[in-house]
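As structure tokens, the structure follows; a few thoughts come after it.
A single protein chain has been removed from this complex, and every other one stays in its place.
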Amino acid sequence: MSVNSLLRVGSVAVASLGVLALSACGSDPTPSGSSSPSGSSSSAGAECPQGTLNAEGSSAQKNAIDEVISKYNEKCADVTVNYNPTGSGAGVKQFNANQVDFAGSDSALKPDEMTAATKRCAGNPAIDLPMVIGPVAIAINVDGVSKFILDGPTAAKIFQGTIKTWNDPAIAKLNPGVTLPSAPISVFFRSDESGTTENFTKYLQASGGGAWTGAPAKKWTGTGAGKEKSAGVAEGVKSTKNSITYVEWSYAVDNKLTIAQIDNGSGTPIELTADSAGKALAAAKPAGTGTDLALKLDYATKAAGAYPIILVTYEIACTKGLPAEKTALVKSFLSYFVSKDGQASLTDLNYAPLPAEIQTKVDAAIQAIS
Amino acid sequence: MSSPDGTAPPDRPDGTAAGQDQPRIEDLVHEEAGPIPKFGGLAEEHAEHEAEEAAEVMTESGPESKASAAGTSGAPPSGPGKELDLGPVGHLGDRLFSGLARGSGGLVILIVAFVGIFLLALAIPSLADDKSSFLFSRIWEPGGDQPRFGIAALFYTTVISSIIAMLIAVPIAIGVALFITYYSPKRLAQPVAYAVDLLAAVPSIIYGLWGILFFAPILGPVIDGLSSALGWIPLFEKPPGDNVGVVFTASVVLAIMILPVVTAISREIFQQTPIAHREGALALGATKWEMIRMAVLPYGRSGVVSASMLGLGRALGETVAVLIILSVPNGQDPWNSSIFAGGETFASKIANNAAEFDSPEKTGAYIAAGLVLFVVTFLVNSAARIIVDRSTPGNKRPRRNRRAGASTATEGAKS
């Protein structure tokens, strides 16, 4: 090698090392809460393990788990929790491939997934822990319409494409006194496979009175134009007049979209609130066996004041079989998630907290992890 | 040292004589190198050794084959080129270096072969299960017991969006590159060149976000205008639906995205046009544009095609920007070939569904789509190369000149 090229290589190396060295002074931001990181061990020292916890899955619970992680770190500063919102299917896949310590999913494990998960947990079953209730909003953008009412059959017909214009008699009947344009309805759907789509189509099928012809699935089978992720459909409705979509509550609120009230057949339209969504969960039945807490939601519920379109997102973890230090981390974090503190922070983010009795069950199941 | 035999061996009508010349030519080359002290005795030893080896090879394989080896490339200038290769092989540094270079070339082949075989292995089982025509079906339902998937729609959208992007980007990029190299005031050229390089660094996500949030609303009226003027052609017919997530918008954003890449490489190449060529043209009284047409463009043609191919590769394979912009048609409506309708490209389809690759069959279907994508890219690439090599005399001229120059120079050295 010549001096020249040595010099060249050398200067590249020096330059890159310089970049590394200069910036090797990075740090984590100090928590905005009252406790300083140094004093954190005093508050809950006994409960706080140390280490890193990696998780992945449902994007529907991303904001919830981010908030809970942030709160949890105020308590346990030495634990690092990473959550990757790549989607429920990806979460389960990565969990089963031993890439993450627990997964987030919008649907409980299916039998074949459970088989793989059992293998991953060294022969012990995995467990579905309901953790967050994410209501799904039907959001619209029609000039001059700020209060809008839909029922199951009408919603199914709109999303199926059999009702094509806003001034359709079926819509007008539900919304007396509201002037609706004669414009065609632009429907936006999730182009990616999504737990939100699956739960929403379950609702359309259960309470659509036969108007929804497809089977519930993660992939959309109705009409409309597809947009990527919740952000895509929300942005689509925001920027397109006379449009409608289904999207997680928080996106509808953040994008300032008009949210439809749902008439579940009880006679009064129900506004989407944390409370009304929680009531719908009360109608759910347990579907899991043993300590597994998978729930079967009743989308056709006619209970008074129950907002029927909700999805429950689960955390999926091993009942046994993780290394001891990971087990301690999983238990510590998840039991904080289900605790009153953890759940209390969710309402502000437009999720609904778990009802108290389910919280107790979930907590018991987490404590049983070993 | 004048050796009339050595000047152009392949020109000789009878192969035997040329074959006999071979070792002598090597000797000549090494004799030249010999006097330089660096080479020392070692090089000469090598040279002798090589000569012996060459002689051995000759006796083994017969003079004819050796002669034909020397003459295979046919064109007269390549003969002397080979001699140049043979000459310095004796040096240790040369062996190491050429070994490294060859090794890298081999590594590239290995990598691609490995990737290709691997992806094929993943894709074939899914393709075998496919219940509909993979190439001609527009349905995409790879999961389940009866997987049915075909790439027709993906193929169409991918290709049409990239073609439009190239039609927009390449002429403009050439213009910009010429502007920077030969038209702009020198003070402006450098900052502009930096700015263009900088834009190559803007992540594609940002192009996508910018495209959907800021650019698409402005493009809306353009789309309306185009479709009302040209709507009688199916390609430009505007279907009902939003103006935002259409193929045309994605194409324009893709064009903007590949512009910096194509510009940056073209600029470097235009700058390298030998001063002698440009001077020559100007001295003949050519206008600036004629100088560019006669000297700069032919000289840079191969490079510009390479640059465009890099850009095309990026356009065909662009993932996130397309994903953000394009509206995906639903399964119910009839398929629409208009560039003012939505669609999905190979890459956006794969990326949009990457989170749900939960079974090998499903993954295989997407990988098969990915394979088609790079077959397409490859075909376009090869086509472009063939066009460059065959049809354009302008391209051959400088190359031949260079080779001709090479042979003259070696001859000069020998005599």
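Here are a few things to note about the model shown:
Going in written order, the chains are labelled A and B, and every chain counts its residues from 1.
Here is the rule we use: a contact is a pair of C-beta atoms (placed from the backbone, for glycine too) under 8 Å apart; a residue touches a chain by one contact, two chains touch by 3 or more.
Heads up, the rule we're going with is that contacts and distances are computed from a predicted model.
Its record in UniProt calls the unshown chain "Phosphate transport system permease protein PstA", which is the match among "Phosphate transport system permease protein PstA", "Universal stress protein", "Sulfatase" or "Sarcosine oxidase subunit alpha". Summary of contacts with the chain left out: across B:129, B:224 or B:268, the touching residue is B:268. Note that of B:124, B:163 or B:310, the residue touching the chain absent from this view is B:310.
Looking at B:126, B:161 or B:363, the residue that reaches the missing chain in the full complex is B:363. Although one chain is hidden here, its contacts on chain A can still be listed: residues 1-2, 4-5, 7-8, 11-12, 15-16, 19-20, 23, 25-29, 31-32, 52, 54, 56, 59, 63, 66-67, 69-70, 73-74, 80, 82, 84-86, 94, 97, 99-100, 229-231, 234-235, 238, 251, 254-256, 349.
We take it that only the chains that are shown with their structure count from here on.
Rounded to whole angstrom, the centroid-to-centroid distance between chain A and chain B, based on C-alpha atoms, equals 44 Å.
Considering their complex, residues 212-213, 217, 240-242, 244-245, 323-324, 327-333, 342, 344, 352-358 of chain B touch chain A.
Partner chain B is touched in their complex by these residues of chain A: 86-87, 89-90, 92-93, 161, 184, 186, 189, 191-193, 218, 220-228, 232, 235-236, 239-240, 243.
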